[in-house]
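Take a look at the structure set out below.
Heads up, one of the protein chains got dropped from this complex, but the rest are sitting where they should.
Chains: A and B, in written order; residue numbering restarts at 1 for each.
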Amino acid sequence: MSQPIVSQKTYLLVFLGLVVLTILTTGVAFIDLGPFNTVAALAIAFTKMMLVILFFMGVRHSSGLVRIILVAGFFWLALLIAFTTADYRTRYWTSAPESWSTTAPPTHP
Amino acid sequence: MSTATLEPRVHAQRNYLNDDYGWKSWLFTLDHKRIALLYLVSITFFFVIGGSFAVLMRIHLVEPGGALVQPETYNKLFTLHGIVMIFFFLIPSIPAVLGNFLVPLMVGARDLAFPRLNLLSWYIYIVGGLFTLYSAIAGGVDTGWTFYTPYSSTYSNTQVTAVAIGVFITGFSSILTGLNFIVTIHKMRAPGLTWFRMPLFLWAMYATSIIMVLGTPVLAITIFLLALEHLFHVGIFSPALGGDPLLFQHLFWFYSHPAVYIMILPAMGVVSEIIACFARKRIFGYKIVAFSSVAIAVLGFLVWGHHMFVTGQSVYAGLIFSLLSFLVAIPSAIKVFNWTSTLYKGSISYEAPMLYALGFIGLFTMGGLTGLFLASLATDVHLNGTYFIVAHFHYIMVGGAVMGYLGGIHFWWPKISGRKYPNGWAALAAAIIFIGFNLTFFPQFILGYLGMPRRYAFYPAEFQVLNVMSSAGATVLGVGYLIPLVYLIWSMRYGPIAEPNPWGATGLEWKTSSPPPTENFAEIPVVTEEAYAYAPEEAAGD
Partner (left out) sequence: MIETEAQAQHAGLAHQFEDLEQQQDADALGIWIFLVTEIMFFGGLFAAYAIYRWLYFPAFQGGSHILDIRLGAANTIVLLASSLTMALAVRSAQAGHRRSLLLFLAATVILGGIFLGVKAVEYNQKFVEHVVPSLDWAPEGQTLARLTPGGLEHAQIYFFFYFAMTGLHALHMIIGVGLLLWLVLRARKGDFNPHYFAPVEVVGLYWHFVDIVWIFLFPLLYLIGGRY
C-alpha cells in the first residue's frame, strides 16, 4: 500500500508506552477517585487505542479516506450509545399521568 | 461521446449466459452477473413463500372471527410473512439482483472488487434462508418479525432460536454486499467517471451500502443476544433479572429503521434511471438528488425511537426522535419534486418500466405522507398498533420498493437476458398490480384510523366490509404478480432478441451487448460526458 517502512524501534517504543499505560490504569483502579475512576480508565484506554491505530495499524500514513471511515465508525457507535442513554437518563424526569400508571416507576439514580 | 466498443447484434454471440454450462459453472461462478441471477431465483422463491403467508392471512381475515386458522397459527403467519419478506426478499432484492448485475457495468469495471466475497454472500443468504425455512416447517415462530422481548426471549415456545440464527447469518450476506459495493464504487470507476458523472442508481447503491455496513452488525449482535437468552433462559432483556425489554427495542430498531431505507433507496435509484430514460431528460437537480440519497442514509439512523413512542420510552427522547423523523422526510420529498420536475416538459413514453416508476412516485408519496402522522407523537398514540401502520409501510414497501424492483427488472431485462418481453402483457400486469395494491391497502388506512388493531386474528364485525375489500385486492395483486413471472420466463426462450440499447438509454451498461460478455467490456470504456446526456432529438433504439 506504498506506505513507508516504520522502524522496529518505533514499534518497540509504542509497545513500551502501551505497557506503561496498562500498569497505570491498573494502579489507578486502586485509588479512590470517585466518578473519575471511570473517566481515567476510559481516557487511558482511548490513548492506548490511538497508539495502536496510529502506529501499529499505520493510520499515521494512511489516506484521508481510511481516516474518514474510521471516524465514521466511531461516530456511529457514539450515536447508538448517546441516543439510547438519553432515553434512560430522561425517562423518569416526568412521571406518567395519573390515569395511566398503575404502579409508581422504580426508583433510579 | 464515449468510445466503448459496440458488440454486433448477432444471435448466440458469446455472452455470460452461454460462456459456460453445467451446474458447477453456476454454483461456483465468480461472475457478478451470474451471482445476480442466483439471487434473482432465490429471492423470487422467498417472495412466493412470503406471499403465500400473506394470502393465507387475507383469506383468514374475510370473517371477523377468522375464517381459516387458529389464532396461534395466525400469529405464526404474520411473523413469518414479515421475516421472509423483509430479510429474504426486500433487503436483498434490488441490491443483490440489480446492484450485483449493474454496479460493475455502470462503473465500467470487469467485476466487483471482491468476486469471491460476492459468491460467499449468496451462500450465506441461502444458509440463513434454510434455517428460516426449517423454523417455519418445525412449527413456526409467533413473536412478530420484531421479536420483542420478553415474549421472544422467555415466554414463547416456538422456534425462536432457529429463526434468530437464520436472520443472524443472513445479515452477513447484506454486510458483504454493501462492503463490495462501497469499495467498487470508490476504487474501480472507469477513467473519466467522476463521482458527479455517475448514474444516480450508483449513488443510491452507495448510500444503501453505507446503511448495510453500519446498521446490520447491530442487528446481528442483538439477535445473537436474543438467541442466547432464549437458549439459556437468562440474559439482559428479562425483567426477572432487572433487565429492560426496551433495551432490546432500542438495539433492534437501531438497525431496523435504517433497514427500511435499505429497502427504499435502491428503488429510488431505479426510478431515477427510468424517469430520465423515458422522459428523455437529465434528472432535474442531479447533485441534490445524489446528496439526498446520502442524507437519507445518515438521517435514517437518528429516528429509530419513533417505533417506541408508546412503549414507556422517555418523552424527551420521543420529542427528539419525532423532530428528526420529520426532518428525514425532507430529502425524500426533494427527490419526489425532482422527479416531477424531470417529467415536466419531458418527452414521455409509457413503457412498462415507466408505468412502475410513475406508480412508485404516487404510492411512495402516499406512504411517506402517512408516515408523518406516525412521526407526530400525539397522533401516533392513536394510530400505533393499528392497521394504519400496516397500510403505511406497505405503501412504501410494496407500492414503493416492490414496484421499483419490478420497474428495474423490466428496464434492465433486455440487458440481463438478451430478450424483450411482450409490452402489452407487461403494461397490463403493471396496471393490475397498481389496482390490486390500492384495493388491498387503502382500506387498511381507514381500518387503522377506525381502530382495528394489527396482528389480531379477529376483529369487530363492523370492520368486515373493509377487510373483505382488502382481501379481494390481495387476490388481484397476487394475479398481477404472477403475470410477469410467466412472461419473463417465457421471454427467455421465445422473446425477440434485444439490441444492446433497446431503450436508447445513457449509461455504460447500455454500451455493451445484451447480454454482456463475461468480462463486461471488450475494452474498459472512457467516460467523457455527464450522466443522462439525453439530446432532445434522440429517439428510442440505437
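Operating definition for what follows: a residue touches a chain if its C-beta (ideal position, glycine included) is under 8 Å from a C-beta of that chain, and two chains touch if they have at least 3 such contacts.
Computed from a predicted structure; not experimentally measured.
Screening B:I124, B:A207 or B:L251 against the full complex identifies B:L251 as the residue touching the chain left out. Within the set B:L37, B:V97 or B:L112, the residue that contacts the chain not displayed is B:L112.
The hidden chain makes contact, of the residues B:P150, B:G192 or B:P217, with B:P217.
As for the chain not pictured, it touches chain A at residues 1-3, 5-6, 8, 11-12, 14-15, 18-19, 22-23, 25-26, 28-33, 37-38, 41-42, 44-45, 48-49, 52-53, 55-57, 62, 65-66, 69-70, 72-74, 76-77, 80-81, 84-85, 88-89, 108-109. Remark: the residues of chain B touching the chain excluded from display are 104, 109-115, 175, 179, 182-184, 186-188, 213-218, 220-222, 225, 228, 232-236, 240-244, 247, 251, 254, 519, 524.
Quick note on the criterion: only the chains that are shown with their structure count from here on.
Centroids of chain A and chain B (each the mean of its C-alpha atoms) stand 35 Å apart. Chain B makes touch with chain A in their complex at residues 186, 214, 218, 246-247, 250-251, 254, 301-302, 304-305, 312-317, 320.
Of all residues in chain A, only 65, 72-73, 76, 79-80, 83-84, 86-91, 93-94 touch chain B in the complex they form.
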